[in-house]
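For this view, one protein chain was removed and the others were kept in their places.
Note that the chains are named A and B in the order they appear, and that numbering of residues resets to 1 at the start of each chain.
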C-alpha cells in the first residue's frame, strides 16, 4: 500500500495521516510549516485556538498509551474540539461487536476524526478504508508499522535545530526491529533528503528488509555515530520483546547505550533525540539525556504542535485563521 | 408507580425522564418535535449549541456501558454542558458510602442533572425521589424496567420514516424477558397509538404479564412478521442470561434470527431496527443489518438528538433559542 492513494484527497491535500511513506517532500514540509504556526500556541496565556470548535474527535485506543493519548487529547482541546477517549479493548468488542460496527456507530454519532492506536500493523490504514468520506483517520501507532506523528515531530525538531535536511547525517540507534517509530523516521528522512541515514543496532534487532530502505547498517556504535549531526535513540521496547533477542540490559548498555564518551564521535553540535519514555541507564546515560545536546523535552512540546497541525490539516483547516477569537 | 406524578413538574413539563409509561401522547410528541430541532446539529460544521452552558451533568453509571455513556456524553458536550463521568461501582461505595450520601455530595457540588444507569429496576426512580428540587434525573437503563431514551429514539426513527403512528403494525422480536428496551417501546407505541404491537419470542423469553400491556404474542416468527411496518429486533442479552433459557445461539437464529427471507413476510417498505450492538448471525443476518431496509445507524444518530432534546427539556430549555451564538 502506498501512502498517497488513501492519504490524500483529490486536490492533493492531506485527508488521513497514516504513514510518512509515499508522501511528497512538499507535503511533509507543509506539515512542518503548519506546525511552526502552532508551536507558539503553547506559550500564550490562552493556549487555545477555535479551529476545530464543535468538531468531535474520538481517541480509539485499542492498545493503551497514556502518553500518546494525552498529547492527542491536549492537541484536540487546544484546537477547541470535543474529544472522546474510548478504550476499545474493554468496551464494545467485549460485547461481541465487530470493529466495523463500532466504527459505523461512532460515525453515526457524527464523529469527525478517529485517532487510532492498535497493536496490529495496518489497522489505521484498514480503518481509513472503512470510514465515511467526511471522516479523517490519524495513525497514533500501529503494530511495528508506523507512528507518523512521532516521526514528524522528530523532523520538526531537527529542522528547528539544523534548518536544512540535505547535508545531514542521521543515526537511528537501537531496537529497529520492533520500532514503528524507526520505520516512519526512515521514510521521512529519505523524503526530506538527508545525506545519509544510518541504523545502529545488534543483528537481532534489525529487520531483514531494512537496507532496501536506503539506510546504512552499523553494528558498532562508535562507527555508527562517527560524524553524525543527529542521534535518534529508540526506546528499548522491553514489554514487546519475546524470547532472548538481547543478552541483558547491562550488556546492551555496554554496546549500544549512549554515553557522553560515545557521543564525542558525533559532530560537536550533534543533537540527541529520544521518543520517550526513556530508560535511563539502558539506552541512554542520564548525563546525556539531561545535557544541553539533548532535545528530548523539546520533542514533547513539538509533539503537541505537530499533532495540532495534522489534525487541523486533515480537517481542511489551516493555521492561518487561528488568531480569530473564540 | 405512574410516570406522571414524579416525571412532570406542576406545569406539566418534563422534570425527570424515567419511563415512557404514563406520559401523555402530546408529551411524547413534544419530545419528538424537540428532537427534530436538534437532529440537524450533528450535520453542522460547529456541532454545538449553548443551551446548557455552565450546567454540570453527572453520568452516574452503576453498571458499565461505553456506548450509552458516550451518547449522553456527546449530547451533553453538544449542549455545551460540563460533564462528569462517574463509575460509581468502583469509587465512593467501595469506601462504604451510602447511595444517598453519594447523591447528596454530588448535589452539594452543584450538579444539575444525573444520568443514571443501574442494574436494579427502579433505581433511577428512587434517585429522582431523593434529589433536590432543582436536579433532573434521566434514566439511562434500570434493570429490566425501562430505557426510555432508547425507546424515544426508536419512536423518532419510526416517525421519520412512517410519519404517522396510527396505522402501523410493529413487531418486537427477541428476548423481551430481559429487555428494558422492549418495555419502554411497548408503552411508547401504545401511547402514540399504533394499530398493533406484536411480541415475537420463544415462551421462555416472554414475561408473564406481557399480554396485559395490550400486545399480541407470537411464537412463530413468520406469523409475527406478517404484514408489519416496523420490525424492532432486540439484542440477545447473553451477558444477562442465567441458566438454560435457550437451546443454543444457532438454534435461536434458526427460529428467531431475522433473515432476508423472513423479512419478506413484512410489508415491502417495512423498516428494520435494532438498539445495538448487534450480534450478527445470532439475532440478525448481516445481509439484513446492512440492507437498505435497516435503519440501525440512523437510530444511533437520532439517539444523540433525542438525548439532547430530553436533557434540554428537563432543564427547562427548549431548542427555540439554540441558534444563539456561544
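As a convention for this text, a residue touches a chain if its C-beta (ideal position, glycine included) is under 8 Å from a C-beta of that chain, and two chains touch if they have at least 3 such contacts.
These numbers come from a predicted model, not from an experiment.
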Per the whole complex, from B:26, B:105, B:204 or B:291 the residue touching the absent chain is B:105
Full-complex touch with the removed chain, picking from A:190, A:259, A:298 or A:318, is A:298
The missing chain sits against chain A at residues 42-48, 66-67, 70-71, 73-74, 77-78, 238-239, 276-280, 297-298, 300-301, 303-304
Logged for chain B, residues touching the omitted partner chain are 53-56, 82, 84, 86, 90-92, 95-98, 101-102, 104-105, 107-110
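One rule holds for everything that comes next: only the chains that are shown with their structure count from here on.
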Rounded to the nearest Å, the gap separating the Cα centres of chain A and chain B is 41
